[in-house]
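Notes follow the structure.
A single protein chain has been omitted from the complex, and every remaining protein chain is retained in its original position.
So, chain A:
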């Protein structure tokens, strides 16, 4: 190169340097990509309560060669196979993830991690391949320690086959695979393909495909220690309550009829929690009731009694939502530090105080929809609905339960009763056994005031659905389930209507009432739409009408019904519930010809709602629908926004903070090859050191440098 062009050379030097730097950067990524394949993950995480921890923890990154087991026999073979000398990631269908199997796998010292497949394209993981008798992973009486009968010597066990898996703790990672959307299907395909390669190689001819898991949970000991160190967040979210009586006040002396359900449920993998039978059927029932009652030709806010809808979040965690709601309406806390703006309070934190208009002493009836989907194994016969009442004060609810049964029986000849062919409704104690109330939100009301007439409607009489708290509680029967919910909604809406009208006996209705109650009918299509939207695809027309979800470039599909953590990770289902209820309970001016104000969402700035109105589904509505914070009543917030345990006997569930969670696929060489690699490295180091030592000595001697 000519010396007369230094500038050019300089430029080329810089360019070369820059390119080298860029190259090594991209190459570092290339090398990473060459070794690892990051896979989307659905983890089991650690939760804490007053006495300890549950869920999964792995202190160091666990790795394991993928090993596929499709049956109990496969697991046995894995355990007894002496040719397997590594740590393994055992892939299994979710129903094989049982305590005995986990113990068995742990005893081999070969277990690195477990992957449970909930749904997959392989026939082994198909919904039809699921065993009908897979037991619930919840306890034998879910949340009963926080329920109405927690003080009793013996409690009726509503979930006798419950394995309690959800309450165990595991010191290795457990992840799920589920082909529920495009991203998770990619993960599923990547992992299953890698497992097939391993199987093809007989799990012995290396290199084999392995997975590395990161699942380090910070939280330890119990909620008390964890909150002190600020390593966990209370489980919670937003409950929703609504009433057509926009003018309800604490002192109006008007009785209240409560229609209630839980919105959330739990399962081992929170991203997968749907709880179709566990809670969604009840939630859909209450939404359908609100829609049915909104058709009443007698305005609901003009009735002798108020109707109050409550949809609770956090119910799967010791009835956190309902207990906090009842606690807040009864204690009527004074505001110590007002909010900077708006009607709320900064401490104790309340966004507004509308809930203080609800008077617990005025509640005259509680109607709750529990598991009403009749999603069960074929052996249990045709679907039926059962009305449960409290066993301690059963007399209080006698009239109410009679009315519920009457509304569902179709036996009486008035127009209010259900048509023949509908799902039959009967008192749960019609077999002469008083079991009391099953685990339900109603218990929270009764704990505060025991003599409220209360009926909990479920599709079981003696035993909760085995689907309770299962990750596989994700499907329903398009006919039976919808009919069952339809009947539950019909019975509850008519009973609530009669109660609100103050009619004790349907046979004694006036002609106007007879006609008006006929206007209440449950929309079967709405039930189907709600089930589809809330369990399959949130970007459906119904939700879109309220929330314009499809405008989002990443339109949501299946969304979990796990409550999430308070004020940090909240779920969208309460937002939909709020909008739907606000619309259904909106203040209506009867015989008014004024058109509704439309466009508040589609034409922002041009159409503005009045200050007391909300923009719901592009329309300005006046509505008394509110969110209510839900978190364990054993917890309390202090002035600096931290939490502490106020009463350890009440629910205090928290979720641990964690480092990045993730999985990645990579090739692993045989343990022998790994040892050889290490030995080669050591030998090379020693040889290198020797050569350097000798070379120095030689150079010093030759050049005579001292």
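Operating definition for what follows: contacts are C-beta pairs under 8 Å (C-beta built on N, C-alpha and C of every residue); 3 or more make two chains touch, one makes a residue touch a chain; residues count from 1.
Assume contacts and distances are computed from a predicted model.
You can't see one chain of this complex, but its UniProt record names it "Gamma-secretase subunit pen-2", from the set "Gamma-secretase subunit pen-2", "Mitochondrial mRNA pseudouridine synthase TRUB2", "ER membrane protein complex subunit 1" or "DNA-directed RNA polymerases I and III subunit RPAC2".
The residue touching the chain not shown here, chosen from A:57, A:265 or A:397, is A:57.
Among A:74, A:145, A:168 or A:224, only A:224 touches the chain left out of the display.
Where chain A meets the omitted chain, the residues involved are 57, 59, 216-221, 224-225, 228-229, 231.
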